[in-house]
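Pasting a structure below so you can have a look.
Omission of a single protein chain aside, the complex is shown with its protein chains in their original locations.
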Amino acid sequence: MIRFIFNRFLQGLLVLFALYTITFFLAKAMPGEPFTSEKNVSEFTKQNLRKLYGLDKSLPEQYFRYPYRVLTQGDFGVSSSKGKPVRDIIANSFPVSLVLGLGALGFAVGIGIPLGILAAIRKNTWVDWGLMGFAMIGICVPAFTIGPLLQILVAANVPWLKVAGWGSPQDFLLPAFTLGLVSAAYLARLTRGGILEILSQDFIRTAHAKGLSPTTVILKHSLRGGLLPSVAYLGPAFAALISGSFIVESIFLVPGMGQHFVNAAVSRDEFLLLGVSMFFGFLIIVMNLFSDILTGVLDPRVRMGKEGA
Amino acid sequence: MATAEQTSEPQKAENMHSAPSSLSKDAWLRMKKNKVAMVSLGVFIVMIVLCFAMAWKCKDPNIINLTNKFAAPSAEHWFGTDALGRDLFSRILYGGQISMLVGLVATFVSVCIGVTYGSISGFAGGRTDAFMMRVVDILLSIPFLVLVIVLQAVLKDWSSDTSAWFVETLKWKKDFSDRLTNIIPLFFALGIFGWLTLARIVRAQVLSIKEREFIEAAHALGYSNSRILFRHIIPNTLGPTVVYATLTVPSFIMYEATLSYLGLGVKPPNSSWGILIKEGANYMETHPELLLLPGFFFSLTLFALNFLGDGLRDALDVKASKD
Partner (left out) sequence: MKTFRNLFVITQSLLLASILLLQTGCEGETTVDKATREGIFLMGNSAEPKDLDPHIVSGVLENNIISSLFEGLVLEHPSKDGVALPGVAEEWYPEDKENPTTWIFKLRKEAKWSDGHPLTAEDFLFSFRRILTPELASDYAFMLFYIRDAEAYHKSQRAYLLCREEEDFPVEWESLKDVDFGPNDEAEEDLFNRKGLDLLTAKELEELIKEPKLFEWPESVTEEVRNLILEKSLEFAKSGKKIWDLIDFGATAPDPHTLKVELNAPLPFLPEVTKHYTWFPVPKHAVLKHGRMSERFTDWTKAENLVCNGPFVLKSWVFNDHIEVERNPKYWDAENVQLNGVRFLPIANLFTECRMFFNNQLHVTYTLAPELIEYAKLHYAKNLRNELYLGTYFIRTNTTRKPFDDPRVRLAFSMALDQKAIIDNVLQGGQKPATGLVPAFSGYPDANMVKFDPEGAKKLLAEAGYPGGKGLPDIEYLTVDKETSKAVGEAMQAIWKEHLGANIEIVQMEWTSYITNMFDLNYDLAAGGWIGDYMDPLTFLDMWMKGAGNNRTGWSSEEFENILKEASAATNAKDRYTLLSKAEKLFLSERPILPLYYYSRNYLLHKDVKNWHPLLLDHHPWKYVKLQRD
């Protein structure tokens, strides 16, 4: 197992490096510059600004300078749009996104998986259809509709819930719910599908033959295997949840990390863009690793460590 | 012609037919028994007919009438009008064309890629699997918006040039040609990212399935790897695949709205369900019908697709029919 994790760690470094290269060149390919402004920014000023941010150097120089600085000094550069070190920006915004994401995950798992299990138990009955219909609502009603609806209907009428903001402990409830609802729907459907997949296997027939009740069969025997698709889905989904969501953060005024992905791209803020992208890549690597380990735990037949996968 | 698993499973009396019938006929019969799936199929067909066939009979969805905004439903405008006085009903129908096209085609493409990629990765295992999954990791982390902005800049001229070529050489109508070339970049953008999570899901399934006894048996019987993969393993991953596919359609439809706003999709004044919903959401307090009506069509189609997908999966799953 240790060897497996160590291997993945090394692979992760390669992934980050490839990601850096792709993101670096993509960012350079975008039209416009960090200092594109509607005002009359003279060429003269632009040249000075480029010098300030190290953007006047040649492309290869810039390309190598960044990882060099990151690895030797932990310096992720200064954001050209916010004037602050990228490291500080991420350090300030990630904890917020983490809280929001964990809350969303809580809602997603707490609502989605039980719903999926129940639907599988009562397959093809009104319970099943009703629950799946409910899950589909989570998918069909996008965040930019749910969010404002919650603001108008819930927050406006409940005194201790604010419409937007992130100061009091209960502020995370509405945004976390909005964010987690889609994942809840996915989890409900994937769990139900995964369990049903398992149910058709031989060892289930054996369990039935033994006289175990259908519910026991499902929960005790098919749950582990049935969760495989959900776990595979949760890898990237969790990474996405805890790195924030631009829409939810915008609607509920949450100072998280999600908005930086969008704003950095729009402002052509290369250092911030690289910083959050690398960070997100790191999260993806870690979450996918957890997801794979969990897969091996749920289904011991899956030989995780041995393959070096 | 029996496959390994069919011969190993005993059949219950009720499902034995007097004469051997084809798999698809069996599947159809099973589907018919599933009420919800049949209703969904009906709804889905109605939706397609509405959007593709009936739409042409409706008014022009792009005619603006600034003096008749937000009109209530009337004989002339069945669903009333929108913020610029355009007929809401026909906008929804025309919008459905784009949304369904994009949703279904893009999903189909991404399912094909995702299933193939994920099953090869899971089946191969070892270093190949590791490499393939790391590529997925990389693609998952690439900032999507940056890619969209670059694509928009790169494909902006390509769209109009290709459209002009279509008009000249293939003699297509300009309007149709424009609309088509405008949404091709969409497929590009969605195609690059849409299949990643599905690949992971399929891979997880395959990793589990390939350890099962019947696969061992297949190996023992001397079947080639590709035969095992495509005929024995992949069919058993259909469950979660179908589920995920029905989940992908709506997300692609909503993505299309975002991409269109950034210049990579539907050009104004043409619309789509995603765009109608996005714009309608801003009128939540004042004219909720602008959100609810397109939202209803969108949701209804997806509900139908969802139950249809479940029904299809049940019908095609030979093993599940036993119990």
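Think of it as A and B in the order they're written, each chain with its own count starting at 1.
The rule we apply is simple: a residue touches a chain if its C-beta (ideal position, glycine included) is under 8 Å from a C-beta of that chain, and two chains touch if they have at least 3 such contacts.
All of these numbers come straight from a predicted model, not from anything done at the bench.
Undergrad: Which one touches the absent chain: B:Leu84, B:Leu104, B:Ile184 or B:Ala217?
TA: Answering carefully, the residue with contact to the hidden chain is B:Leu84.
Undergrad: Check each of A:Gly12, A:Gly116 or A:Pro148 against the chain that is not shown and name the one that touches it.
TA: Missing-chain contact among the listed residues: A:Pro148.
Undergrad: Take the complete complex as the reference. Which residues in subunit B touch the chain that isn't displayed?
TA: 62-64, 66-67, 69, 83-85, 149, 152-153, 156, 160, 260-263, 267-269, 278-279, 282-283, 285-286
Undergrad: Could you pull out which residues of subunit A are in touch with the chain that's been left out?
TA: Where subunit A meets the chain not shown: residues 30-33, 35-49, 52, 78, 81-84, 88-89, 92-93, 110, 114, 148, 151-152, 155-156, 159-160, 162-167, 169-170, 215-216, 219-220, 250-253, 255, 259, 265-268.
As a convention for this text, only the chains that are shown with their structure count from here on.
Undergrad: Counting in whole Å, what is the centre-to-centre distance of subunit A and subunit B, each centre being its mean C-alpha position?
TA: Their C-alpha centroids are separated by 22 Å.
Undergrad: Show which residues of subunit B lie in contact with subunit A when the two form their complex.
TA: Answer in residue numbers: 34, 36, 125-127, 129-130, 133-134, 137-138, 140-143, 145-147, 149-150, 153-154, 196-197, 200-201, 203-205, 207-208, 211-213, 236, 239-240, 242-244, 246-247, 250-251, 254, 277-278, 281, 284-285, 291, 295, 298-299, 302-303, 306-307, 310, 313, 317, 319-320, 322-323.
Undergrad: Could you pull out which subunit A residues touch subunit B in their complex?
TA: Going by the criterion above, the answer is residues 7, 11-12, 14-15, 18-19, 22-23, 26-27, 29-31, 124, 129, 132-133, 136-137, 139-142, 144-145, 148-149, 152, 185-186, 189-190, 192-194, 196-197, 199-202, 205, 208, 225, 228-229, 231-233, 235-237, 239, 261-262, 265-266, 273, 276-277, 280-281, 284-285, 288, 291, 295, 299, 301-303, 307-309.
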